[in-house]
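Every protein chain of the complex appears in place save one, which is left out.
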Amino acid sequence: MTNFWLFIPEFTITALAFGVIGADLFLARENKKYLPWISSIGLIVVLGIALNYLLGKQENLYGGLFLIDDFSMFFKVFFLILGLLVVLISSEYVKNHIKHPGEYYGILIFSILAMMLMAASGELLTAYISLELLSFCLYVLVASGRYGEKSTEAGVKYILLGAVASAFMLYGISQIYGLVGTTKFADMNLVLVAENSSALDLGLIMGIVFIIGGLAFKIAAVPFHMWAPDVYEGAPTPITAYLAVGSKAAAFALILRMMSSGFISIMEDWQMVIIVIAALTMTLGNLVALAQNNIKRLLAYSSIGHVGYLLMGVVAMTPLAFDGIMLHLVGYGVTNLACFMCIIMLYNSTGRDDVAGYAGLADRSPFLAMSMAVALFSLAGLPFFAGFTTKFYLFTAVANEGLIWLVGLAILNSLISLYYYLMVIKSMYIDPSEDTTVLVFSRYSLSVLGILVVFIFLVGVYPGPLVELIQEASQSLFSYIP
Amino acid sequence: MGSTQESGTEGGVLTESLVVFLIISVVCVAGGLGVVFSRNVIHATFLLLVSLMGVAGIFLLLLAEFLALVQVLIYGGAITIVVLFVIMLTKSDEFESLVDNSQKPLAFLISIGLFVVMTVAAIAADNGNTVRASLKFSDLGHSLFTDWAIPFEVASLVLLVALIGAIVISKQGEEE
Partner (left out) sequence: MMLLDFTVMEGVQVAWLAPAACILAFVLIVSLRMFDSKIGSVISIVAIASGFAIFLYVFGQFNESGPAEFAREWFTIGSTKITLGMAIDQLSVVMLGVITFVALLVQIYSVSYMEEESRFGWYFGVHSLFAASMLILVLANNLLLLYVAWELVGLCSYLLIGFWYEKRSASEAAKKAFITTRIGDVGLLIGIILLYRTAGTFDTSTIIHIAQEGGFADSTLMAAVLLIFLGAMGKSAQFPLHVWLPDAMEGPTPVSALIHAATMVVAGIYLVARIFPLFEVADPSLTVVAVVGLSTAVIAASIALVMTDLKKILAYSTVSHLGFMMLALGSGAYVVAMFHLFTHAFAKALLFLSAGSVDHGTGGKRDIRQLGGLRKKMPITFVTFSIGALALAGVPPLGGFFSKDEIMMAVMDGRHPVFFLIAIIAAFMSSVYMIRALILVFFGDLKPENQEAHESPALITAPLLILAGISLVAGLVLSGWQDFFNAKHHDINFLVLALSLLASLGGLFLGWAIYSKEWISSRDVAAKFGDLEKYASNGYYLDVGYQWCIDRIVLVVARIVSLFDRIVVNDVAVNGTGYSVFLSGFKLRYVETGKVYNYALAMVVGILVVGLTIYWGLI
């Protein structure tokens, strides 16, 4: 008999999503401002429930369909906190720019559920349908900008290309199932080990490539990255942040689980290809970012660059490298949210999101400019900030596997990235602005931004406890390998 | 039900099922090409129906009666009808240029390439022993609601989100 208590976070978060959508129906227009509070309190409750019931549990439901272990637990907590932060950074933006707040928050919560399921699934179909749930949520959220034709355009692009990627993935899964006879990662591994994988047949390779292609779309790795700048630019800004962090982290969670417990025996054939993709992704992302003049596009390319770094960890395929990936996801996530919070705040008060719009920001709002500078320095990987510690851990882990030149390339790319981040900082501090009115922000936005900045420093200066959690998570992941 | 049948070719001899398979495949592919190349949306929709029915035929051939049934009911019935409704409610002449784009030759080459690769892969794959077996409806239902309960439930959420999303997006343009 299945122990349904093990699904308690999923059940409660689903209930929360329905609750938020339902509450929206009954709340008067002037009371809709309470929706973000309902959502955030709800998410905190779910977080509490998850920690209370599942911490340290190691269970395997429905014969490996659904896994509860430290790895999935880590990502559950990560996604819940991320969702909470996204709700917080959305609140003011939604008030001004989104027409249907109830559906916005409800679907946002559904997408958190989808990400949690992705990290916990131990089987391809469950993973696929969770990914699909995530994609549908994101399609809607991307297109939900109130006034923007840009937003709608971004939504259409995302839906069309997402459908292609999803078709890839489904096709790949059917191919794998046809050849291996199972969709469960653990069983797949057994079959592949038994088959003496030295001579892989074309069908299997194509199957895996299709699946990877579908996931590569989600993380925006070259050559599946092209949607990212357009969609990032067009989407409502909090959703851009969410796309850049959440959907990427969820896809990485799935990739890590799938690679380590399903395909690890054939990874050697893959290493070079992923190395090349990683190298291309980071180099292209950072080089093209040099030529951008819209801040959201710039961050889109910078996030492509970060995907390149993260892929290096996938190549290395050791618990240490996986630690690095998870840690960097956290560090990058916090930093990116802070960065986007600044963008949202500036956009809310000036309507600008081009780099030129940042001219003179230092005089108009010193705190905003400084927070943005902190976030950008962290993205560039300067010590003291989250970006350094997490990147360093990742790079060291990869270098440990002998991929020194790749790490060298990554460090060089970080240098390039510093250059374009400095351009933004230069713009904020030096370039004169046509409009010199002092910007005033609500206490609420300032404190959310403040919290994020504190997180950046916290992860950068005192990563010890976080690292321990992550190490447990990755150990549990590798414990599935016989 | 519950019967089994051996796979299509036996020593290179054409069996009945292979002949049927070939006919159905031709219908499927022709329908699909028709959808892509047709310049009239209404025609395209009906050709899509042909293709979908062909797929139902393939399901039958694989002894997957349930899927064949669902395919006819949902795709043939519901989805095509909805598509037709939508087209009739909008101005269909807007779609005239849908198939024009400059990368056609390249796309054609790549598609052929992918097709060749996947065909080679399918032929090379060692699946001679595969036995087609049909499944009881009740078994299918049972496994959907037990072993596969999670994906099944998540699928319902996908539909729900799609529904809500469609409403949200379509109401976007309206002024308050």
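A and B label the chains in the order they appear, each numbered from 1.
To be clear about the criterion, a residue touches a chain if its C-beta (ideal position, glycine included) is under 8 Å from a C-beta of that chain, and two chains touch if they have at least 3 such contacts.
In this text the structure is predicted, and so the values were computed from the model without any measurement.
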Which chains here would be touched by the one that got left out? A, B
Where A:33, A:57 or A:150 are the choices, the one touching the absent chain is A:150
Contact with the hidden chain (one of A:15, A:41 or A:164): A:164
Missing-chain contacts mapped onto subunit A: 148-150, 152-157, 160-161, 164-165, 168, 200, 202, 205-206, 209-210, 212-213, 216-217, 222-224, 226-227, 229-230, 233-234, 269-270, 272-273, 276-277, 283-284, 287-288, 290-291, 294, 297, 319-320, 323, 362, 377, 382-384, 388-389, 392-393, 395-397, 399-400, 402, 404, 407-408, 411-412, 414-416, 418-419, 422, 426, 429-430, 463-464, 467-468, 471
What is the set of subunit B residues that contact the non-displayed chain in the whole complex? 86, 89-91, 94-95, 97-98, 100-101, 103, 106-107, 110-111, 113-114, 117, 169-170, 172-174
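Convention: only the chains that are shown with their structure count from here on.
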Measuring centre to centre with CA averages, how many angstrom lie between subunit A and subunit B? 32
Subunit B contact footprint on subunit A (complex, rising order): 14, 21, 61-63, 65-66, 99-100, 103, 106-107, 110, 113-114, 117, 121, 125-126, 128-130, 132-133, 136-137, 139-140, 143-144, 146, 152, 155, 175, 178-179, 201-203, 205-206
So in the complex, which bits of subunit B are touching subunit A? 117-118, 120-122, 124-127, 146-151, 154-155, 157-158, 161-162, 164-165, 167-169, 171-172, 176
